[in-house]
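Only one protein chain is missing; all other protein chains are in place.
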Amino acid sequence: MADALLEPLFGASAMQAIFSARGRLQGMLDFESALARVQARLGLVPAAAAECIAACCRAERFDLEALGRDALPAGNTAIPMVRHLTRIVGGQDAAAAAHVHFGATSQDAMDTGLVLQVRAALDWMESQLERLADAAAELAGRHRETVVPGRTWLQHAMPIPFGLKAAGWLDALGRHRARLDEMRPRALALQFGGAAGTLASLHPHGLAVAAGLAAELGLALPAVPWHTHRDRIAELGATLALLVGTLGKIARDVSLLMQSEVGEAAEPSAPGRGGSSSMPQKRNPVSCAVVLGAAVRAPGLAATLLSAMVQEHERGLGGWHAEWPVLPELFDLAAGALEHTHGIVAGLEVDAARMRANLDATQGQLFAEAVKIALAPHLGAPQAHALVEQACRTATAGRRHLRDVLGADAQVRGILPGAALERLFDPARALGAGAELIDAALAAHRRRR
Amino acid sequence: MADALLEPLFGASAMQAIFSARGRLQGMLDFESALARVQARLGLVPAAAAECIAACCRAERFDLEALGRDALPAGNTAIPMVRHLTRIVGGQDAAAAAHVHFGATSQDAMDTGLVLQVRAALDWMESQLERLADAAAELAGRHRETVVPGRTWLQHAMPIPFGLKAAGWLDALGRHRARLDEMRPRALALQFGGAAGTLASLHPHGLAVAAGLAAELGLALPAVPWHTHRDRIAELGATLALLVGTLGKIARDVSLLMQSEVGEAAEPSAPGRGGSSSMPQKRNPVSCAVVLGAAVRAPGLAATLLSAMVQEHERGLGGWHAEWPVLPELFDLAAGALEHTHGIVAGLEVDAARMRANLDATQGQLFAEAVKIALAPHLGAPQAHALVEQACRTATAGRRHLRDVLGADAQVRGILPGAALERLFDPARALGAGAELIDAALAAHRRRR
Amino acid sequence: MADALLEPLFGASAMQAIFSARGRLQGMLDFESALARVQARLGLVPAAAAECIAACCRAERFDLEALGRDALPAGNTAIPMVRHLTRIVGGQDAAAAAHVHFGATSQDAMDTGLVLQVRAALDWMESQLERLADAAAELAGRHRETVVPGRTWLQHAMPIPFGLKAAGWLDALGRHRARLDEMRPRALALQFGGAAGTLASLHPHGLAVAAGLAAELGLALPAVPWHTHRDRIAELGATLALLVGTLGKIARDVSLLMQSEVGEAAEPSAPGRGGSSSMPQKRNPVSCAVVLGAAVRAPGLAATLLSAMVQEHERGLGGWHAEWPVLPELFDLAAGALEHTHGIVAGLEVDAARMRANLDATQGQLFAEAVKIALAPHLGAPQAHALVEQACRTATAGRRHLRDVLGADAQVRGILPGAALERLFDPARALGAGAELIDAALAAHRRRR
Partner (left out) sequence: MADALLEPLFGASAMQAIFSARGRLQGMLDFESALARVQARLGLVPAAAAECIAACCRAERFDLEALGRDALPAGNTAIPMVRHLTRIVGGQDAAAAAHVHFGATSQDAMDTGLVLQVRAALDWMESQLERLADAAAELAGRHRETVVPGRTWLQHAMPIPFGLKAAGWLDALGRHRARLDEMRPRALALQFGGAAGTLASLHPHGLAVAAGLAAELGLALPAVPWHTHRDRIAELGATLALLVGTLGKIARDVSLLMQSEVGEAAEPSAPGRGGSSSMPQKRNPVSCAVVLGAAVRAPGLAATLLSAMVQEHERGLGGWHAEWPVLPELFDLAAGALEHTHGIVAGLEVDAARMRANLDATQGQLFAEAVKIALAPHLGAPQAHALVEQACRTATAGRRHLRDVLGADAQVRGILPGAALERLFDPARALGAGAELIDAALAAHRRRR
């Protein structure tokens, strides 16, 4: 439902232009125009009629509100489109009107029109996704050695390079790009079958018209019409929702890092951004909120498209209808989330000093596993685990540094004297293969470019 | 997302007016206006300032597009509303501007404003629901004795009165009315807590202002603010989706009855309704399609509101944001489905002759259980079941009437001679307690009125 | 699907007992037993036969695996149950076998059996919910004056009493109890209609048997059978999912409070609880994870039950089948989440000193609104907001206390000299109506007991 207060916040203007009522209409008109031209080329329609039809297929010549009103009794948007187009064409060339929509059914125009909108939307999504991946790559490379507490179950675990977080985001984004690539030929397919999918009214020219249309519109030519096989549509929804899931994960990470008590990274700030109507000190993670909101919404919309797949015989009753508003909604929220995430990642304010301070705040507990590993060959793994576990409890209870507690243990001192123990608490030595893993993600990113 | 081509078909104009951007803004302004008036009454704000504020709280004085643009950096719709309102008030009375939104937080205005929209929406829904129940009751009463094949697993089962179908719809609608009644006091609750829910900036007048606001707006006064306890919102969603589920069941029934091969009932027809862009003979169940489409969409939207419940501390990050577009969407599609279902039920064209012809078409198989019951005391139930099952197979294979097959069986003839067998195949005698059940549903409906 | 590794962690053993295969079978057998007894009372079945049937209706006499195998071709669980029961009864009293399941249809036994399971499950849920509410009330009362940073958008907002968090949980739990109460009469309704809902095979005794059955089983007697009106079932799902949403909110709060950098509250610890297979220092919020996991799963299951409502004619094809595993799953995960949440809330370890330390860590920024409110009458609200906003930025940039930055401003000093400014930074004075709101929630809780 239209809401001028919310659309700028949640969506993307590019998507709102593509999936507007006008965009929907123009998609159908592009189908009708191509149909007439192809039929003219095949000698099925007079060239002059086709030219006239093509010239009339411009959305700005139509009254959208009147079309909307007429869609109510018709039950779809193509019937009034055909009627209005016929009238417009007839006003110009009475003979041409007879050739409008020749041999096609409503769903041919609606689905192919939608596919044309989808192509524009996917082009935009892919370029934005590449831009986001670049920003994540830049961030990962920049923080190859910035130490931050790794956190599991929302608890300090071990130190990691901050760039590894961004490398994880980058790696996931790469898989989304692959999915979009693989999906394209399935998603961008012509729909053309006529009333019941047999191209009967064009017989014996149906297949030639279909092939011509696919070529004309630059779409894949499917083996058979797919009027009630909606996996192509539902796959679009699932693929977008998968992407939004990753964006939500990024926003969750950043919003947690931005907490007052953590303060390790923050959305970029700007005057007037993230304030409060009551509290002057606030700097709210506005973009994270939008992206997390999208991640709450996308699964339900993707599920709707999956539910809608169970369509009847040669034309769906309800399932098809459910798709009409839902797919555009999903594109818009995915695109909005993508723009916001790009803003977050490209402008992320990183506070390496705070990361280091947070590391220190848990007084060495992040290094407990390192000590355990060092003790294990001497004590046995379970015994080493138990010894360090107990030392952690002692340290927590007494608010002491874990190194000091362990250093006071004669058995530990025997195995790890002085500097050996000290070395285990050096964050820079604790990052394992972190930097190499970042490099691997960056290399994979470069290969995809 | 706005789409002028789809909104008339899928939604209800009443809902689109209530939940428009303007409606959203006016809801917040009604909150601000009431807040100022109540604070004036308590001596917290000068009476003149409150009057000025109240006078400025009219949505038509605001630029919706500018508000939408400003919501983007702000992350919500209340911050720009407060800023624009302050400017408008200040233009009229500079001193009054200081008292705008006093002691409130953005979410107070947004949630209370939403609750006011919801109240208008529920009022409309309830009156429409009553109208639909009346139509179902009328239909049930009218067809108390019209015989139709009862169908289980989409197969002929036993004859039932057609009115029993409508009585089932009616009975379910009654439960939905009860749910809406029970939910109202939970849903229609004031939100007022200030920045973190303690009413701190109004201390020690916070509770008095809250009580005054609830009274002024006619809303329930909750024990504590519910900023991050969203069960009230998610319950609205679930309750609407439950209703849509029942509407979908009705539409499924009617669309199946309307199949070319069944033809027992049909949506009302009208010139230009349910046609096809290609096939002149078509009379498509347009309203059923819309209602079934709504039934595909509602569960995902309700699930979204349930998912959004997991909100953080004193203000949700993402979960709250997900609610903003979703609840209005759900109201709109439920309302659209309700209007279409009323059209279907109130105008249903019933073909009793066709029902009778369809009964006859399965040549007595609908009466198999009646014969089994009659034979069971003599043969034992499993034996009777097996005998009739075999007779049904024989009848189907030979395209014979079940009565004839059974009549040719000496054992059956011994138990059910001539007329006794014949009587078991009389549809009018086969309706069991059908009429009394219809009466019970009608009586319950009258009690609810 | 069965998984002995996961069930103890995610579910509740009480629920797993109620909704086991044996529980499902016993529910159906309780229906069959009551049916025979009621029919005997009405003289429709010999008393001895009814006694024999009732005596055989004990799940332990059945081979569950054989029933499962037979359910595959039958398509439901009642057909093999009736067949096996008939055989068992026949083995004892050949004549009695003829009276098994007399006049009933599979769905009568399955639905009524399910309703009996649901009653046991709701009883358990309600008692657990009361126990949880008591624990939340105790926590709220205990921390009526414990100061903690209120957090909005995951940022420090204003101080609040910690008990107000628990009061918010408590208040929401109260609404869930009300919902369960209101739902009970709708959920706990007899299903009894025979093959197509007309009670035809019992005519003219059908209504008397139905009334007798409802009385015998202590269930509500519906006006008409509800075989394909599944709002009762879907409402159960929605109501459980609503509850799980609130539990998820509690777990989200606790898991955030338990972060290494926050440390204000923690799940109770125990030896062997929340450890790690690698890191000895870990104390993971295990129960929070389970509850949050449940909150991720419940919306999809509730949506499934809503989607399943669109059922055909007199018996659903697919929609009905979808309910069978889903409703028990939802009960089990809701019950598991309820038990875990009780463990969290009843045993919550609260660290008031850490709360106070965290308050201090943002160096007075939590009091920014209080200063703004104090300055507003002198400067005008927007000017006050801007002044304090700028002071916050200065304080953050210079890592200074907000009080010191403001105290250095001559304009501020003029309005709020020395102690007046100091007083605004006193947490105990900043709690507004927090304590009274807690009291209101506790009073409402006592009224519900």
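So that you can tell them apart, the chains are marked A, B and C in the order they are listed, and the count of residues begins at 1 in each.
Criterion: a contact is a pair of C-beta atoms (placed from the backbone, for glycine too) under 8 Å apart; a residue touches a chain by one contact, two chains touch by 3 or more.
If you're wondering where the values come from, they're calculated on a predicted model, not measured in any experiment.
Asker: Which listed residue (C:A140, C:L257, C:L292 or C:A391) would be found touching the missing chain in the intact complex?
Answerer: Touching the chain that is not displayed is residue C:L292.
Asker: Among C:G68, C:P185 or C:G398, exactly one should touch the missing chain; which is it?
Answerer: That would be C:G68, which touches the missing chain.
Asker: Have a look at C:G91, C:P185, C:P204 or C:G318 and name the one touching the chain we're not showing.
Answerer: Only one of C:G91, C:P185, C:P204 or C:G318 touches the chain omitted from view, namely C:G318.
Asker: Out of A:D134, A:E314 or A:D404, which touches the unshown chain?
Answerer: A:E314
Asker: Of the residues in chain C, which ones touch the absent chain?
Answerer: Where chain C meets the chain not shown: residues 1-11, 16, 19-21, 24-25, 64-65, 67-75, 77-79, 82, 101, 104-106, 109, 194-195, 201, 248, 251, 255, 270, 272-279, 284-286, 288-297, 299-301, 303-304, 307-308, 317-322, 324-326, 328-329, 332.
Asker: Suppose we count only contacts with the excluded chain; which residues of chain A make the list?
Answerer: Against the missing chain, chain A presents residues 75, 86, 94, 97-100, 102-103, 150-154, 157-161, 164-165, 167-169, 171-172, 175-176, 178-179, 182, 186, 194-204, 206-207, 222-226, 228-232, 234-235, 238-239, 241-242, 245-246, 248-249, 251-253, 256, 292, 295-296, 298-300, 302-304, 306-307, 309-315, 317, 369-370, 373, 376-377, 380-382, 430-434, 436-438, 440-441, 443-444.
Asker: Just checking the interface: what residues of chain B touch the absent partner chain?
Answerer: Within chain B, the residues that touch the unshown chain are 149, 151-158, 255-256, 258-262, 274-276, 278-285, 289, 299-300, 303, 307, 358, 361-362, 365-366, 368-369, 371-372, 385-386, 388-389, 391-392, 402.
Here is the rule we go by: only the chains that are shown with their structure count from here on.
Asker: Ranked by contacting C-beta pairs, which pair of chains comes out on top?
Answerer: Among the chain pairs, B-C has the highest number of C-beta contacts.
Asker: Roughly how many whole angstrom separate the Cα centroids of chain B and chain C?
Answerer: From the centre of chain B to the centre of chain C is 23 Å.
Asker: Cα centroid separation between chain A and chain C, in whole Å?
Answerer: So the centre of chain A lies 32 Å away from the centre of chain C.
Asker: Hunt down the residues of chain A that sit against at least two other chains at once, touch-wise.
Answerer: Residues 255, 274-276, 278-279, 284-285, 289, 299-300, 303, 307 of chain A touch two or more partner chains.
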